[in-house]
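Structure below; questions to follow.
What you see is the complex with one protein chain gone and the rest in place.
After this line comes chain A, so read on.
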Amino acid sequence: MASIAKTAQAGTLESSDVMITVAPGTQGSGIIIELESIVLAQYGEDIKIILEKTVKDQGITDIYIKAVDRGALDCTICARTLAALSRAGAVLKEEII
């Protein structure tokens, strides 16, 4: 599966959390990331890398991701992204416990 079935969201706008919205990408669109972050200058690149890695690891190649970050750690960003993908109909490779 190269994309997801529908739009979905996970996370909050609380401090130290991130709100992830995922929407299906058109065939061949690639991974499109729109990022807002209170630590954009310090961690913007790191956040994009973890977002990209998380969706790629699920075998998704075409997707639109919007992340509104309030200083979340990598583990939180990863978890929120997986939750959003799951809600969007992606069958995750590992079960989220």
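Note that a residue touches a chain if its C-beta (ideal position, glycine included) is under 8 Å from a C-beta of that chain, and two chains touch if they have at least 3 such contacts; residues count from 1.
Assume contacts and distances are computed from a predicted model.
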What name does the UniProt record list for the absent chain among "Aspartyl/glutamyl-tRNA(Asn/Gln) amidotransferase subunit C", "Citrate lyase alpha chain", "Deoxyribose-phosphate aldolase" or "Beta-ketoacyl synthase chain length factor"?
"Citrate lyase alpha chain"
Quick one: say which of A:Ala10, A:Val55 or A:Ala72 touches the chain that got left out.
A:Ala72
Residues on chain A facing the left-out chain by the touch rule are 15-16, 38-39, 41-43, 45-46, 70-74
